[in-house]
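All protein chains of the complex are present and in place, except for one that has been dropped.
Letters are used for the chains, namely A, B and C, taken in the order the chains are written, and counting of residues starts over at 1 for each.
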Amino acid sequence: MSFDWMRIPWSLVTLFIVFNYGLLLNALIAKIAARVGRRHGIPLWQNYVDLIKNYGQRTTISHGVHFYLGPVFRLTGGIGLLLFVPTLYGSAYFANLSFAGDLILALYFVFFGTLGMALGAGESGHPYAALGVSRGLSQVTAAELPFALAVFAVALQYQTLSVTEIVAAQQGGIHHWTLFTNPLAVAAAMLSFLGSMMRPPFDLVLAPQEIPIGPPTEYHSSYLALLQTNRAIFPIAKVVIYMNLFFGGATNWPVFFLKVFLITMVSVVVGVVSPRFRVEQSIRWFLIWAVPIGILAILWV
Amino acid sequence: MPNPILLIAVALGTAFLLGLLEERRRRLAWAISLAALAFLSWVPATWLLALATGQAAPVEILTAGAPPPFAINLRLGLAEAALTLLVNLTGLLTTLYLKDRLLDLGRRAMAVLLVAVMALDGLILTRDLFNLFVFVELTAIATAGLLLLSDDARALAAGFKYLMVAQFISVLLLIGILFAYHAGGTLNLDGLAGAPSVLGAGQGWILEAGGGFAFLLMFVALVAELKPFPANGWALDIYESAHPAFAALFAAASGTAALFAVDKLLTIGGSEWLGAATAIGLATFLIAHLCALPQDNDRRLLGYSSVAQTGLVLVGIGQRDLLGDRYFFVAFGLLAAHAVAKAGLYWLSGLMAERGLSAWAALRGQPWLILAFASFLALLTGLPPFPGFYAKWELIHHLAGADRLAPLGLILLGTLIEAGYLFRWFGYVIKRPPPASAPLPCPIHQALPILVALVGAWGLGWLWGELSGQTQLLLTWPLAFALLFLLLEWLPSWVKNTLAIAGLLAFFAATYDYYDPLRLIFALIFLVGGAIILLAGYATSGQRTGFYPSALLMYAGLAILVLAEDSFQFFAAWELLTIGSYFLILRGQAAEPHALSYLLFSLGGAFLLLTGFALAAQGAPQLALADLGGVPASLSGWVFVLLAIGFMTKTAALGLHVWLPGAHAEAETDVSPMVSGILLKAGLFGLFLLLMHLGRQQLYGIELTHVILWIGALTALFGNLLAAFQEDAKRLLAWSSIGQMGYALFGLALMNHLGWLMALMFVINHYIYKSMLFLSLGGVAKRTGTRDMYRMGGLITLMPLSFIAVLIGIIAISGVPPLSGFGGRWIFYNAILDTEARLPLVILFFAGPIAFLYLFRLIHTVFLGQLKDEHRRVREAPFWILLPQMLFVALLIAFALVPGVALRQVDGYIARFFPDGGLTWDGLSIVSHYGYWNPVSIMLIIGVIFMVVFAWLLFVNRRAQKVKQFNIAFAAERPYRPETTHFAWNFFAPYRKALGFLTLPLATRFWDTLADLLHAAGDLGRRLYTGNGQTYAFHFLAFASGLILWGLGVRP
Amino acid sequence: MKAELEKRLVTGPDGVEFEVDPLRDYYCDALPEVQRPAYLRIVEDLFNWARAESIWILGFGTGCGAIEMRPLMTPRFDAYRYGIQWRPTPRQANLFVISGYLSVKTLKRVIRSYEQMQNPKYVVGLGSCTLNGGMYFDSYNTIKRLDQYLPVDLYITGCMPRPEALLAGFLELKKLIRAGKAEGANQYAANFAWYKANQKQVIHDWDMPDYNW
Partner (left out) sequence: MPSNADPMSLAGVHARLQALFPLGDLAPRRAGLAFVDLPATCAPPALSHLRDREGFGHLVLLTAVDWLEEELFQLTYLVCNREARLDLGLRVRIPREPARMESIHDIWPTAATYQRELREMFGIDFPGSPRLDEAFILEDWRDIPPYRRDFDTLRFARENFAERPGRETWDPASHMRQRLYPEANPGMDPSVPGDRS
């Protein structure tokens, strides 16, 4: 088969844009949260400084091979997820590496980084790491369910698993978006979205005041820098999937920035005004409120 | 040809001759008895040979030189020859076995024994009713004599009770004979049977001649001789208290003769009486088995079993009208199995010093006795390749063909209960500590009879295989190969292992051309996969007695299964693999209860298969598997249900899963992957065949595949959920298997192209990763001495290869790209887009992420976290346990890269059944109707990104200080001990809080309650038998009067 | 020595007995080394700028002065706008604020946490107590001079200093970092023996390795 080598530089461009956008977006979110508390909050460039600082730390320790590899898995998961999904609809180059697989690949690749990171944190031997993973996994089982149902509903609706085709089906006006053609699925997915963004009330993985700070407790210096890098890329990669499935995708970068920002804001808005759920509360919440909507969505299609 | 009258004459003559001998010449007397019995065995043996080969015709012996009805006549036909041979051989072996005892008792005892044998011969040979009565009397006197010779006080009491019963029987019989003579004018059986009747010869003669009451009395008398329920307390006391060798004679010879007497009587009764015989037989069969269930005394248990078996033969006799010319094949099969096994078991019992069942653990001192014990149990339960198996197969098929479903069900239920207590006993023998006393004494004169019974058992198995008209199982290559290992037990295990691997591979190579793509995949897993797992066997030194015959028995079953063309081969293979795997599982340290529950569920499932096949065959002796689709629509739903439940028992579908966790977890390190990675696939293979040939079926308007869909989804959910809550690593894997099988079940039940493909992906993947995980965790458990995950931790540096295997395994299971598990998930999503059943999907979606819970827990709590004090010097698992794991790792990666190699073939094959919705190959991409997937690109992309990021980290972080396990930021304190720092126990406590209510062991409770109920019922039944003579007399009267009242009601 | 740190005989699963020495087997026994700055001056300057603009404080209030740290997170003072934030784990923190009096017992925990932070790392002594004992000059249980035990980059005096004083101190610290003068971690490594001797003089039950990685 022939491979279009130009995909690689264009993918790197995507990566670069999303990375910078992610760093700025994270700072913006922090600023918005600060404004809610009537603070000024961090400067917009603060994330860059933190990143450089962490790369610039002079010493590191290692708890073992897998501890070392944990952040690598995490970042690979973030970058891979971003590149397996077409970023811009209609652009041959910003379709990135989506030729490798369809929506299902993206859905399952989400776990690649999480799993690798969880294992790396596990090797640190820190009980909080395991505790955080235990909480996170417990929550994921319930939080992923409405999303899976929504994805299934959307796939049924468009009779395809190809992200590109799903976006294509939503072109031609805002009323073609899944948001309006299949509101139940979108509702279920957005509730699930709250659970996957590590923000209150579903931030029990990191839970700084309880298990400071969960899996990354032992990660520092350049490990932490890799995780921060991923923190800029991975949420956006996830949001891109939501954007493509439910909100008509994006055909150019400004629309992309806007949609990603608005979708992210859903979880931010909920997050800044919410306290934290316990694990069992969170699971019950998803099963009681989100899952029935998802079930209705797949029955309704 | 020796004159058959010699059977009577020689026995009687020798008995008299013994009387002439001096009392002190006991040795001589014994030798003479032995010689006489040898002669008595030789006579019917020659006849049997001649009659069977057609060199001789049945003969009538006219005692007074006149034909009947003027004189008594005896007949020696094939049946008589076989039965007298059985009786006399038992007598001979009993005499041999009783050497010490007889030398002690003297010539009188020997004479009585001879008379008893003679009387039984007479009972078999005679064709005259009054003569029958005489022999019954003689038998009674001789039996009582033998009993009264015992010094056990209880035996004396039992003998007395027996005499009382015998008198009742005699009186009834005599009166009956009087009336019969009055009505029929003759006492000759053939004469009576052939008496003229408007209904034809032998049909309802008594009705017309007014001899109904006469027949009734005789019937009651002779049936009472068979120890029917409830009039059998006396017999149980005899079995329990008499010398076991005598009990052997009583069970094997007397029972045989009495059964034949009833058989002869029924020839004149007409078919209505067959129903009565069946009913009595069934009641006796079931209730005796129930009573045996709570029994702990070996001889009394065998007594119950004898009573039950006699009942079963009576049922066989009762089906005479149905069986036609297969009547003798079936009835003799059941009878011979019972006689040989029971004689053998009683002889074994004679070796035991104590009466408790667990005292039989002493058998472990002599492996060949274990073999004998196992063979006898298999013979009794009717497992292949023994005669009872062939006989039951035919009986069930005939019953099903004639729509006699109630007896069919009851027979199978009784057999299941029987298997329950017999194999529980076997578990005791293998697992319980042997009694402290000296090693089992086994002098030659006691060993010889047991040996003869053992050889006889296998010989009969061969014979019935020949006579069955079905496949001769003993001559199939796989089974013969497995049995060969019985002879090779003395070799060191590595030789046997090599031989076994070579055998499996050679068989696969030899049969390669016979497989279609579907079967090829299963054959690859069963045979080649089996060989790979067997590599781990090299890690065990010594002889490993018992392992190879069991393992190869299982593989033999699998090999026959995948090649089976008709239902008989399929079912026989199913039973073989069940027994083999049962023996294998039982080898585990604490496997006793779990192996038993495995066996019972498997046999229960197998009996459902049997019923299903029998129903489908419509009275034919077997059914080509390909013809399953030809079953008439009225039956096909039921056949589907029976077969599906049978197969789902093996795949441990929800509700039928309770046997699996224990069985898989408690098995040995290299057995777990066999029974999990390989054996579970047998059930899926069956389901494939079922769905392939029967397709969608409905019952009462319910779409059955839809039901399976729900079961599959629920199984996946609960399997995964329970796995997350296990503390024991192997139990976790076992529950995970349940969940995985749920997925496969679901895929199959989707009944579309991709659903089947997904099921096949699961078959392949599950074999690879589950075998690998069981091996690695088995290796870890071996090194750390525990299976509790929270006791481990931090083993990654000490056991890196095991860690890699587990890591690859869990990535594959979880379906995370780039490994092959993702392929399964991808096909799954494509498959479900084609289905209309959406609600079960919700459950399956829920089950998916739960897998992450147990997978993370598995790898984290074992390999990550804190290393414990006592494990600081643990070494990596043995090479031979690692080798197959590394092969599996390579296989997984290869399969992840090029899944098309296997999938393409199968995809094409499945297209025969579901032409639509298949996959297409676009270069390296796999394309479905809905999506696409490019395994090589995924692997490459992920690999490249990973390496780049890794290189970057190495560059910025090249001087990391390696620290040790307590160098963690512990809230400014330091860890106290690794045990208190390793977060592992009750890992998902919050999850339990949220969803723990789903883990209530409802299925286990249900089956436990059922077992308790059966036990309680058995206990209730046991209370009938108080040991009090008056109670027994009452039982007898109740039985006799009940039967007579019934008879009068039917025939006024 | 605490019982759990003493050498013990353990029987492995294979029945072989061996000795476990917790201090040797469970803790890394390497000593800290002086870390050289980046080879290129400009890179080190960049890093120093980033370090100055991104000060992560370890969330460990050692004494009463910690009460003055809280207001820094509030809208009134909002230290975040200076790139200052709190981290719950010493692994990720750069700045250790010794907030007020330091009892001997706490000193041990402080040392442990300080050593678990990564180079470069900074210590700020808050209040008179860290400087010269303050009102606890005659206490049987508090140290009077922090720089005897840890390399201190900056003191913020007062009893207690107000949040404004803290902010001023942090800004002062920024200047030091920017100038490359805040090399406490290297100082600690260079004079490790001296610091250790001082620490051990007051901490009698030294139940940990010499350097807590």
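By our rule, a residue touches a chain if its C-beta (ideal position, glycine included) is under 8 Å from a C-beta of that chain, and two chains touch if they have at least 3 such contacts.
This is a predicted model, so every value here is computed, not measured.
Listed by label, the shown chains that the missing chain touches in the whole complex are C.
Note that of C:L131, C:M160 or C:L173, the residue touching the chain absent from this view is C:L131. In the complete assembly, the contact with the undisplayed chain comes from C:T142, out of C:Q85, C:T142 or C:N186.
Summarising the interface, chain C meets the missing chain with residues 103-105, 108, 131-133, 137-145, 148, 198, 201-205.
The rule is short, and it goes like this: only the chains that are shown with their structure count from here on.
Chain B and chain C have CA centres that are 70 Å apart. Our note on geometry: chain A versus chain B, Cα centroid distance of 54 Å, whole angstroms.
Mean C-alpha position of chain A lies 35 Å from that of chain C. In chain A, the positions touching at least two other chains are 59-61, 217-218, 221. Of all residues in chain B, those touching 2 or more other chains are 961-963, 965-967, 969, listed in ascending order. Per the touch definition, chain B reaches chain A in the complex via residues 794, 796-797, 807, 811, 814-817, 822, 825-826, 829-830, 832-833, 838-839, 841-842, 845-846, 848-850, 852-853, 856-857, 859-861, 864-866, 923-925, 928, 930-934, 937-938, 941-942, 945-946, 949-950, 952-953, 956-957, 959-963, 965-970, 981-984, 987-991, 993-995. By the touch criterion given at the top, residues 4, 8, 10-14, 16, 18, 20, 22, 25-28, 30, 60, 89-91, 109-110, 112-113, 116, 207-208, 212-213 of chain C touch chain B in their complex.
In the complex of the two chains, the chain B residues touching chain C come out as 783-786, 869-874, 961-967, 969, 972-978.
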